Every structure is written in C-alpha cells, then in structure tokens.
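Notes follow the structure.
Our next item is chain A:
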Amino acid sequence: MLQLDRVSKSFGAVLALSEVSLSFEPGIVHAICGENGAGKSTLVKILSGQFAATAGSILYQGSPVAIPSSRAAQQFGISVVAQELSVCPDLSVYDNIWLGSVETPFFHKRSTLRARARKVLSQLGQSDLSLDTPVRSLSLGHRQLIEIARALVRNAHTLILDEPTATLSDGEIGLLFKAIESARAEGCAVVYISHRLNEIYALCSTTTVLRNGRLAYTGPTSALSREDLIRHMLGRPSSEMFPPLGKTGREAALTIGRLNVPERIRDFSARVAAGEIMCIAGQIGSGAIDVIEAIAGRAYDASGEVEVGGKRLALGSVERSLGAGVILVSGDRATDGIFLNLSVLDNLVAANLSGLSRGGMLRQAELVKFARASGQKVGIDVDRLKARAWQFSGGNQQKLAFGRLVGCKGIRVLVMNEPTRGIDVGARADIYGLMRSFCDEGYAILATSTDVEEVVGISDSVVTMYRGEVVGRYRRGEADSARIVRDITHPSPEGNGLLS
Partner candidate 1 sequence: GPEGKRIALFIGPTQDKFLGGITRGVTDAAAAKGMKVTVFSSPFDPTLQAQQIDDAVAQKFDMLILQPISQKAVVPPLTRAKAANIPVVLVVVPLTDASSQDLYLSYAGYDDRALGSLAGETMAKQLTDAGHKEANVVIVAGSMDEGKAPIRQKAFVAALESHPGFKVVATEDTKWNPVTAETMAGQLLARFASKGIAGIYGMNDTLANASIQAIVAAGLKPGTKPGNIIVVGGNCQGVGIENIKNGKMAATLFDNPVDEGKLAVDKAADYFNGAKLDKAYYLTPAEPITSANVAAFEKPCTY
Partner candidate 2 sequence: MAVAAVGLLTPGFLTQISIFSILTAAAFTGCVAIGMTFITLGGNVVSFSLGVTLSATTIIFTASLPFGLFAAIFAALAFSAAVMAAQGWLVGYLGANPIIVSLAALSIITGAGTWITGGQGVYPTGSGGEILSGTIGYLPVPVMVCVGLMLVGQLIVTRTSFGRRLIMVGSNRKAAEIVGARPASTTVGAYLLSGVATGVAAILISARYRSGDFELGNGYDYAAISALLVGGNAIQGGAGSPLRAVVGALGIATIQSLLVLWGLSTQLQYLVVGVAVLLAIVLQAAGER
C-alpha cells in the first residue's frame, strides 16, 4: 500500500500541494479530481520522481521511501501515464513501449519482449498495429495508447494515469477500462485522473478531490453525487455546463460539397448556418479532424466545392482560408495552438495585427487596449498581460486561443478540433459559453470532438463519421449519446467505409 503523509509542494510563492495525505490500496481504482491547476499532476509528478516534495513523506508498506527520479519510481514499482504525451515520434511502437524500462537488456530487440508488447497492445485492441511502425506516422490517439501500453507492460504495483483519455475516443476508452480492470483484478493499485466525470463514476470506487492543492474530499465514489463532486472541485455549486442553444440564422455561412482528401475523406458535405454550432463526431481516423484541417486550408491535397458566405474558397492554403474568413482553433495547444514562449498580450493580439497597426507600425496603446478587452471577454486575468503563456494552465491557454478571435475583423467561420481537450468542468463551461457567444455574434462554428457528452450538449447539429464517410446527420434534439456512439463505432451496413 502506497501512502502520502502530509505532502506539500511549493513553487516559489505558489503552493501547489498543501499537506495532502492519501493512501492507494491494491485492487482499488482511485480517482483524483480537481480543477485545472488543483495540484493533480503535481501529485503525480511527486510520485513518479519528477518533483521532490517540499515537505511530507511517501510511505510504502508503512515505511518511508525516497523517489528521486522517474527511473527510481519505476524500479520501485510505480508506473505512470503522464498528462503530456511522452512518446518519441522517431522510434518504433516496440521501442516506445519498452523505452526507459529498467528491464530492457543492452541488446534490446528480444522476442520475449516483443511478445509481451504485442500482448499489451492487443489488450488495448491494437492487435493489428505492427510493432515496427514508426510512431511518427500514428495519430494522437494511437500515441496515447502506446504510452498506456508502456505503463501496462511494466507490471507495476501502482499504476497512475493522468488524463489518459483526453485524446481517446469511446471505443478505445472502453478497451482501456478493461485493461485497467484487469490490472486492478491482479492486485494493482490504480490512480486515475480525468476531467470527464462519467469516467470517474464508471471506473473508480474511491474518489479524492483536490482544490487549490488541498484535500477537499476523499471517500467512496458511490457516496458522492455529481453535484457534490463539482461543488467540491469548484468550491461552489455547479452552474449549468452547457449554455442554452441560441438562434441560428438562415443564410449559410459555410457550405461544403463533395469534400475529398485522398485516403482520408470521401465526399463529405455539410451546410453550417451563421450562428450555428455543428459538431462532427468520429473516432480517431474517422476523418472528422481531416474535415477541419481541410477547411482550414491545411490539407494541400483536399478538393471539393466549399463556399464561405456565398464565395467560393479554393482549399489548400491557410492564407486563403483566413482571407475567406475561416480560422482554426486547435486543441493541440502546444504545437499549433498558441505561442507558449510569448506573452499573453502577444497571444491576444496575434490574429489582429493588421487591424492594430497603421502603415505597418503597431499602435502600442491600441494593442494594450485591445488585449485588455479581449482578455476580459474570455475571462483572463488582465493584470497578467506580460506573463508568458506557458505559465498558464491548459484551460487558460485555451481561453487565450479564443481570446485572440475577439474583435477580429472579417472572420465568419471558426473551425475547431477538440476545443476542450484536458480542460476542467469550470473552465469548460466558460469555453462553451464563449463558443455560444461567438455564435450569437453571427459566427458559424464547425467543431470535432471525441467527447460524446460534449457533442450532444453544445451542438445545433451533429454529423457522425466512420472511416472517412458520413454515417448520420442529426438536427437539434434528434441526437442522443447512444445513437452517436453507435454511428461512430459501427458503420451502417451499406457504407463499408473508405478505409475498410
């Protein structure tokens, strides 16, 4: 049994964890919940040897232990799926699964190890994934699965998963749950972190809630209603998560006809009205993300008849898409979302430089005014305009990505991929509110999401996809979770799917 005894961790003036005492028992799946920045990942990093606790101790079977490095954690029997994806794109699936393992021998290509890797992969439903595939060629979801496989293959007594499902779709989540269940059944202590409350209730028998680094609740999940859970997390009762649907206009802001991307999408078409939120639901590899990328101009080989505000848009160039009024908000914040190294101000004005300059010269006073206004609109602390974006939590970073769209001239359509990836319930409601307020101003939103609850909650219309083809289309009120899940996991009998 692994115990934390009054563990604290501070970063300078920031107290990330304060006197947290917890125990993780074998055979129990233990959930840790909390807002963005509550201290969940900090706790994980202390257990996995990446951070040293400022005070307090870690006990195993009653006696104190030291975990100075991630290698030490591993030797000790703790295995972790970190929040930030940590696979190496240039290595093969096999090498990634055994990467950093203390078990790998000097000559690391062993058939016994291959067999074990294959077994774990098939447990996760990836038996047809070749071990020698370079990870570079895999989707985000597959990469996450490989990272999970790495944690599972190590046969640890304590398995920690920090938001493992943020990039997974429901089919894969089901398989992951089975794998976690079998590890639990073998007597492993599992620590599970997620912002998706459904998962907590489905999987975990014990729940701990952290708020501002302090223990707010710990006890059986069954004794905790959804409302109580949210109240513990936020320190206030939950507001409505999803904003009421607005009025959608009649004229089409975006029409897509016969959109094709070789090997990804076949004949996708859709029509999004001004003020409408349309969600494309689909698993990884379904082509949903590719629709977004194509409309944003990032797929050079996309073809199709796309019109924005009645004008024809030639695909294949981000610049042209932007010129037509289509802008992308990516859920992949670190690679193509925001500028992590630049200041909040720089991020907020990024999309509107031409509007804020005259004759190529920036108007300094305007910049600050503009940034303050947009920051306020999306709920970012406007006294921290000089702070760097990387100092902000994921939720606040995502708000930055939205904030820069405020007051941007000439934008009609927002295309988004996973707009709330890894964002807590509080911030999530804010983001949904923002999306709706953009719609009220007449923008159209086309989004993808693998979170079915979100799809049902926010969209005016839903399109489901499977293997590059549309499966179903639903208007307001027609869509429910069950039908969507069925669509995106089972293809209709007549459509075999592009890639089958």
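Brief remarks follow.
Keep this in mind: contacts are C-beta pairs under 8 Å (C-beta built on N, C-alpha and C of every residue); 3 or more make two chains touch, one makes a residue touch a chain; residues count from 1.
Candidates were picked such that all candidates are chains of the complex that A comes from, given by their letters.
Just so it is clear, the structure is predicted and the values come from calculations on it, not from any experiment.
Every candidate listed (1 or 2) is part of this complex; the one in touch with chain A, counting any copy, is 2. Here chain A touches candidate 2 in the complex through residues 296, 318-319, 322, 327-328, 330, 335-342, 346, 349-351, 353-354, 356-357, 360-362, 364, 404, going by the rule given at the top.
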